[in-house]
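Yeah, one chain of the complex is gone here, protein chain that is, but the others are all in their spots.
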Amino acid sequence: MVVVSEKIDMTEFQKERKEVLETWSTGSMIDLAEGIEFQKNLSESKRFSLVMKNAQENGLLLLQPRAGVALVDEHIKLLSRLENYCDLLPTTIDAYTRQNRYQDAQRGIERSVKSGQSMLNGFPAVNHGLEACRRVVQAVHKPLEVRHGTPDARLLAEITLAGGFTAFEGGGISYNIPYAKKVPLETSIRHWQYVDRLVGFYQEERITINREPFGPLSGTLIPPFISHAVAILEGLLALEQGVVSLTLGYGQLGNLIQDVAAIRSLRELADEYFQRFGYTNYELTTVLHQWMGGFPEKETQAYSVIAWGGAVAALSGATKVIIKTPHEASGIPTCEANIQGLEATRQITNMLKDQYLPDSRELSIETEIIKQEVRAVLDSVFDLGQGNIAAGAVRAFQAGVIDVPFSPSIYNKGKMLSIRDNVGAIRVLEKAEVPLPESVYKYHADKIQQRACAEGRQPCFQMVVDDIYAISKGRLVGRPR
Amino acid sequence: MVVVSEKIDMTEFQKERKEVLETWSTGSMIDLAEGIEFQKNLSESKRFSLVMKNAQENGLLLLQPRAGVALVDEHIKLLSRLENYCDLLPTTIDAYTRQNRYQDAQRGIERSVKSGQSMLNGFPAVNHGLEACRRVVQAVHKPLEVRHGTPDARLLAEITLAGGFTAFEGGGISYNIPYAKKVPLETSIRHWQYVDRLVGFYQEERITINREPFGPLSGTLIPPFISHAVAILEGLLALEQGVVSLTLGYGQLGNLIQDVAAIRSLRELADEYFQRFGYTNYELTTVLHQWMGGFPEKETQAYSVIAWGGAVAALSGATKVIIKTPHEASGIPTCEANIQGLEATRQITNMLKDQYLPDSRELSIETEIIKQEVRAVLDSVFDLGQGNIAAGAVRAFQAGVIDVPFSPSIYNKGKMLSIRDNVGAIRVLEKAEVPLPESVYKYHADKIQQRACAEGRQPCFQMVVDDIYAISKGRLVGRPR
Amino acid sequence: MRQHTIVLGVIGSDCHAVGNKILERYFANAGFNVINLGVMVSQQEFIDAAIETNANAILISSLYGQGELDCEGLRGRCIEAGLENIVLYVGGNLVIGKKDFSAIERKFQRMGYDRIFKPDADLEQVTLLLRQDIDSLQSVQENRI
Partner (left out) sequence: MRQHTIVLGVIGSDCHAVGNKILERYFANAGFNVINLGVMVSQQEFIDAAIETNANAILISSLYGQGELDCEGLRGRCIEAGLENIVLYVGGNLVIGKKDFSAIERKFQRMGYDRIFKPDADLEQVTLLLRQDIDSLQSVQENRI
């Protein structure tokens, strides 16, 4: 498949659309015009983009949990309780639906009915279909986002957007590389161009749907510049299809300076690139995910990881924070555990809402380093694409110019190695094919060397393993015992 | 009583000592020489001063809980469990003992035996006496500190130090002004000179006892310069009697910059004044108390307050952090709740142990402001004392030069009013008799004005009340609803 | 509305002063004649002040956990002292540890306290109850006379 970077033509779109809607029985219910009507009648308080925009203008930090269960009534019950504690609602989709395995999802629904508890790790929105989505949307009072991890989310988008959801997470790269094994990048990017075109179509009808590329990727030792490059590429691909409301994401890493520099540089770089490509009419906000790697099993310890995520979200000036719960290491949180995560987060974000991390030499350097890295990578991507961003992205992954640590995808090189430095910031140990400027690579090497000296061991893969376990074992840097 | 500032003469001390030991039956057991022998035989790992010094040299942050129950065996059980989670052990003394009401403490012990649960809010060390203290010391493996709030702690010190405790909290000001109503300052200062002289005596026998002035005072809207001034005065009074190991304390206020500036300036100012008074042979460390004001009742929220305290302790480079627990708003923590507070704190302090808050304009300004404030106050105290620090302190409180908000003592003016500014730092709204330099006072006024503007109301006592409730209601600044 | 007189204070060896200062302000603003004894008040001091000021109610705080030991017997001593119809409230962190409130409530009711309050007591609500309780006792008293 050859993927091009241009707005999908409407006739082509309509043709493809017919095929998409036939991939599962519930697709036949979807009527775009009627979906737009339904969206038009939603109250403003359910409009995700608007709530985000207002928050940004007023310097607020919004809280959003993850949540989704197999059955509709149970899902409504869950969201109805959660909305008393959060600002934005999710609907997390189950993992079968994410792989378009609707038959398996159906089995999961049936087994859930039988066993009286959810056997799926999310809400199978495609199987439940349009009316079920609308029941959910109508039962709650806050904006609803579809959160998933689906390389081909075309049908899911058709159903949930017509169903009244006002935000849709994901992207052709960020919902492939961490979530799939054998889906070619050109395929997922093309399918996400469809999703973005659909959102663009709603936009043309003056229905703004918020789009959120998935920032944290594999959640495991991702240097900020990698996730930034992906977020900005997905932002550009979305803008190309007419998307207007964009929330770029980043997964907290644990070092205060690096995390604040990351959110700051993400905003600034996105503006820089979006404007360079001629876009002016977009609404940009940022989201920080509380630590996305392995959590400590003890709830007491998990609370501190959660609080630190909330603190950094506030100090960095992000607009939204996706929260974790004290159950994180063990299993999908109960409603109560989710509320606990929200309450803990609310306390810290409220306490820090008026504070920020002041400018300092360290913060400037870190911000500047990230910018240099992202520019080096993106320039190379655009070179490879020769005017075609999508193709550039595909070739960049082929060449290892973008390389995501711990991705399960065979379309990701997986050669770059990253580890923590002596203060816990993520650094590149082996850049492999990633075109980091020499001076920057040297900066990383020096920082890693400091740690190596402190630990009296050479940087090695065992360090990486130690870092992967570190937070779950109660620290940030995986020191030798 | 006229209090003088000089090392108490040994004959005078011995005379007074006889009287002190007669104030309760268990006093007769105390033999100083034998106590020193006992201390000499303690293992180094139980020597508080040594553990603090090593931690400081290695950049470690040590955790200490609060804990004390009415009965000896229960107390040993409690500490034996806690020591698996903390670095330093406490023995918190009950409130009757703090007022030298040993008869009431006895009733509390009896009622506790009867009811099968502690009816006292701490361990009545005086009533239990020397051997009981030694049983406690010998049952545990970590250094033990006496933590209390006693204006006249002479007998308590005699018993616990001979009993093998290696650290003793408090001071003539910090254990009077927040803890008593009608005890004249000259009395408590004189009694604490006795305690310090006793510690100095141990020191002369090469037994170092760590002394820790109580930093947080009333825990309620105390501007850093007030507690710093008290801490430094008590430090000087202690050095005067021959104390060597000093840990100066500070209660976290909630604004990151102010808190880090406070710990930093506390160290620097203490060195400055101690050296100015000719002391060179002292061991200075700092302790940060996690938020000492009203806590949120919900444990989820309490966890975030705890984590934030741990974070600030780590980022500020304090040597010790006194922890709170999820039960704080409700009652004395169970052993489990105390462990929960320790586990949560350990996670965050471990994650941040290698991080610090970088230098910034904001941090420098805040540090400088605190220094100017402390110097203005202390200069005035020394003026008033004319070479007699103790008398200077007494006169300073008389004159309102030092004025502690929300003190119950009739010997404290209680005229100075402090509130939070727009970013949550504590500022002086009405300085009353406190000799703040005009420029500094103006700085406070401007900061407060920013908040007033943001809230559309004039600074007033209602703001103070709102600030007192703020953290317990889930925020830092007491905004109008 | 007649101005009611209330005696306020923190009982026993308890030094917690913050809540006490807030209560003083609150009840004064609400129109009561407030006699605040501050912290570390003995039962006798409460009784003496109530007699001296002809108070309608005594509001006792105990924060530090030894409230159970400090509060016992006050009702009896009030009656002995001739304060037969005085309203007795108590509030704060009344016992040692985080305990079920209903158990605490029963314990202090049995000691003769009319109402028992948690630390998060809504003071507006307390004011309403206090007026009611004083007035109804007053009418009992007036009826007797």
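Letters A, B and C mark the chains in the order given here, with residues in each chain numbered from 1 onward.
The rule is simple: a contact is a pair of C-beta atoms (placed from the backbone, for glycine too) under 8 Å apart; a residue touches a chain by one contact, two chains touch by 3 or more.
Keep in mind that what you see is a predicted model, and the values were worked out from it rather than measured.
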Indicate each shown chain that the hidden chain touches within the full complex. A
Of A:Y85, A:Y179 or A:W308, which one is in contact with the hidden chain? A:Y179
Specify the residue from the set A:Q14, A:Q117 or A:Q458 that touches the hidden chain. A:Q117
Pick from A:T220, A:S380 or A:N422: which residue touches the chain that isn't shown? A:T220
Of the residues A:R101, A:R135 or A:R375, I need the one that contacts the missing chain. A:R101
Among A:V126, A:V195, A:I332 or A:V440, choose the residue that contacts the chain missing from this document, as touch is defined above. A:I332
Give me the chain A residues in contact with the hidden chain, please. 94-96, 98-99, 101, 104, 107-108, 111, 117-121, 149, 178-181, 218, 220, 293-294, 297, 327, 329-334, 337, 406-408, 461, 465, 468
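Quick note on the criterion: only the chains that are shown with their structure count from here on.
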Chains touching both chain A and chain B, listed by label: none
By C-alpha centres, the chain nearest the middle of everything shown is B
So the chain most remote from chain C by C-alpha centre is A
How many angstrom between the C-alpha centroids of chain B and chain A? 45
CA centroid of chain A to CA centroid of chain C, Å: 56
Using mean CA coordinates as chain centres, what's the chain B-chain C distance in Å? 31
